[in-house]
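Below: one structure, written as structure tokens.
Complex shown without one protein chain; remaining protein chains in place.
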Amino acid sequence: MEILTGLMQGFAVALEPMNLFWCFIGVFFGTVVGVLPGLGPSATVALLLPLTMQMNPTAGLIMLAGIYYGAKYGGSTTAILLNVPGESSSVVTCIDGFEMARRGRAGPALGMAAISSFVAGTFGVLLLMLVAPPVAEFALRFGPPEYFALMALGLSMVVLLAGRSMIKALLAMLVGLWLATIGIDLFTDGARYTFEQIELMDGVDFVVVAIGVFAIGEVLANLSVQTSGQMFPVPKGLRNLLPNWQDLKDSRFALVNGSIVGFFVGVLPGAGSTIASFVSYGLEKAVSRHPEKFGTGVVEGVAAPEAANNSETGGALVPLLTLGIPGSATTAILLAALILWGLRPGPLLIQDNPQMFWGLVASMYIGNVMLLILNLPLVPLFAQILRLPGYVLYPVILGISIVGVYSLDQRLFDIWLVGGFGLLGFLMRRLDYPSAPLILGLVLGDLMENAVRQSLMMSNGDISILYSRPLAATMLLLTAAILAGPLFRQVNNWRVKAMEQEA
Amino acid sequence: MRFKPMASFGAAVVAAFMVAAPAAAFQPDRPIEVMVHSGPGAGNDVFAREVIKVLTEIKAVPQNMQVVNKTGGGGLVAMSYLNEKKGETHLVAVFTSVWWVNPMIRKEGKVTMKDLTPIARLILEPAVMAVRSDSAYKTAKDFFEAAKKSPGKLKQSGGSISGRDNTTRALLQKAAGAEWQFISMKSGGERVAALLGGHVDMMIMEPSEALEQIRAGKVRVIATLMDKRIVSVPDVSTIREQGYDVPEVPQARGFVGPPGMPSEVRTYWEGVFSKMHKSKEWQAEVKKNHYVDGFLIGAPLNKFVDEYAVTMRGILQVAGVKIVR
Partner (left out) sequence: MKAFKLLDRSELVAAGLLIALGVFVAAQAWDWPYLTKDGPGPGFFPLWIGISLAALSILLVALQMKDAAAGMAPGKTDWQGTGRVLVGWVAVMAAAALLKPAGFVVSYVLLTVFLIVVVFRQSWAAAAAVSLGSAAAFWLLFVKLLKVRLPAGPWGF
């Protein structure tokens, strides 16, 4: 059982005082950075890179990884309390999380988020440890047609996020899809909708849209209601500030769902934790016995995406450590760190540096425990933020938004953009257009279009490549099933309405 | 009347200073920005950090050097930013080949290398043709023959069509008389994954990318796309040795400064990079990353800047990329 010996070795390394210290620093900073919208783990890891050059690689990697998965814990905090996603994948947590806060259940939401993150984060490390190489090989079988099927599955989630008006949800999704096309076309180098602005050549940054529509949109919407007092009810008593047994029971499947979906989506290079969160949320709603309650503040709606985005970090480390392929922006920086330390990331990395790999794995278990201990007690404290009056909270949210957006690329253009999207967010709220489909379209549109065009290039125009391969076909069938459900319901509604009108 | 002697005295003083000034060497007195046009973790970013690491180790620069990422437009944002900081002495940037290419093909790119102050070219990045180790192709000829038999069926993964992998493909196709499909993928990770997963048949890679995969036995290099064999894969013949007349498309990396950089500042930086180039720490980095040493400063560098523009223009035309400038 070389895995066991490896792990023991790893714990020996991870429990060294210095490494414990750096692990704590990493997860602590990660949480702070995750809480702050806009500032993401990739920027922080990049920032601390020079510092880590002075450290030994194992300690440095432990710390940087700690920032990476720690951020996923913090991202849910502002998402739940303020409807502001702290981290890109926390967008989905906003949907039910914020609703729970509005109904006075901010504590249980935050607590559930922390617990889900812990369970799924640990699960992700477990899978990383046990099945990394075969999973990596399996992931290699995902080519453009499979990516397309996965994106189609993701986009079909829109029917599950629709709420009252399916058409408005579709329109929001289309706007998101359009925003995704802005920029230089990957295949022909042609500019699309850039209005000759250099800043639009790389497209509209997802974070800018998310912060604009959610954070600034939320603030603007609240300006119309003149409240001088506290925002939402915050119950007293520790019992009401943490999830109760019923919550934990309700979330059982969500934890499993999120952990598995998150990990596997994380393994695919380029997929990303936002997709993992959306798919996991959609899946949870699809199999739920009370799907109509989603969006009103059900705890599974928080548990599933939070689990997904945490186990996704474990998944994203798989291609990095087993093949030397970075799957996301943050893992790309981790790759750079490995190179700068003189290591050679590739299929032989683990073989050449078993101590580092196992030390990292062990430290991730420890890190997740640290994060649970850090985050859970803070829940009642964070929940008190909602006691602050609006006139304190909203300007602060605006300030954080501006800083968060500016920290991305130091461009004033982005601030103008975020202001514009803020107005859009407000108008969408007023006119009852759901914002989740917009984000969904924006995130998936790019990937899906690329996947389709790459697939057709591979097959020289033969469209059957999209559905003939087994993996792709399976996902497409799942997509069809998801689409069929609500469409049946909608058609039925129309029938019923028509019958009522005739009567 | 009384002013005239003062004026001429003043003029003499000024003249004395003007003669004396160049002799006063430039020394940086505040932190230095090293601007990179890609995001953290990307090739240029790593390159910049390696340079800073070596410069710190050999204590060549008395001030802190910090990487500043200015992404956007494939370098255009960075070039435009640099152009705005005329005369700034504590700012240098990493240039790569796209700093020539993108202003040529993008309307929005109004700043070109001629507007800026080239300081030093440090390295050239070689390219190799790689296939999966379980594929049937052992030489470039095998690949070309297979491509000729099924035109457009074989696939190569790469970046954008104005990037080196596609322009090289255009040259290879021309020399081999074959054609195969090019599939653009956004990130390096996806491209390698596509090759390893069997979704594409060939990829043009840099040795640093390829070597780890070779060591693990997953990838085979079938040709080196340079004029001379490279140290990293000494047993692999060049494309010319294999009988195909394909000019090498060098990818250069080096440092450039804002326009109007005072000559003593430029001299200072040239000195810094010369010192670095001679150091064993830098040579070790070059070896580790499988770069090819391509150190150039001064007049030969200026000549390279001009020649490279002409070369790239020609190559882009062969590749069928639209040129706007």
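Read from first to last, the chains carry the letters A and B; within each, the first residue is number 1.
Everything that follows uses one rule, which is that contacts are C-beta pairs under 8 Å (C-beta built on N, C-alpha and C of every residue); 3 or more make two chains touch, one makes a residue touch a chain.
All of these numbers come straight from a predicted model, not from anything done at the bench.
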{"item": "Visible chains that the absent chain touches, using the contact criterion stated earlier", "value": "A"}
{"item": "Sole residue of A:Leu427, A:Ala481 or A:Val496 that reaches the chain not shown, by the stated touch rule", "value": "A:Leu427"}
{"item": "Touch criterion as defined above, residue of B:Ser38, B:Thr117 or B:Gln181 at the omitted chain", "value": "B:Gln181"}
{"item": "Touch with the omitted chain, as defined above, among A:Val13, A:Leu39, A:Val119 or A:Val207", "value": "A:Leu39"}
{"item": "Residues from chain A at the interface with the omitted partner, ascending", "value": "33, 39, 44, 47, 165, 167-168, 170-171, 174-175, 177-178, 181, 185, 187-188, 190, 192-193, 216, 219-221, 223-226, 228, 390-392, 394-396, 398-400, 402-403, 406-407, 410, 412, 415-416, 419, 422-423, 426-427, 430-433, 445, 449, 452-453, 455-457, 460-461, 501"}
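Everything below uses one rule, namely that only the chains that are shown with their structure count from here on.
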{"item": "Chain A-chain B separation of Cα centroids, rounded to whole Å", "value": "34"}
{"item": "Residues on chain A engaged by chain B in the complex (per definition of touch)", "value": "42-43, 45-46, 49-50, 53, 139-144, 184, 186-189, 191, 194, 196-199, 201-202, 269-270, 319, 323-327, 329, 332-336, 339-340, 342, 344-349, 409-411, 450, 454, 457-458, 460"}
{"item": "Contacting residues of chain B [partner chain A, same complex]", "value": "39-42, 45-46, 49-50, 52-53, 66-67, 69-74, 76-77, 80, 105-109, 152-153, 155, 160-162, 181-190, 192-194, 196-200, 211-213, 215-216, 218, 288-289, 321"}
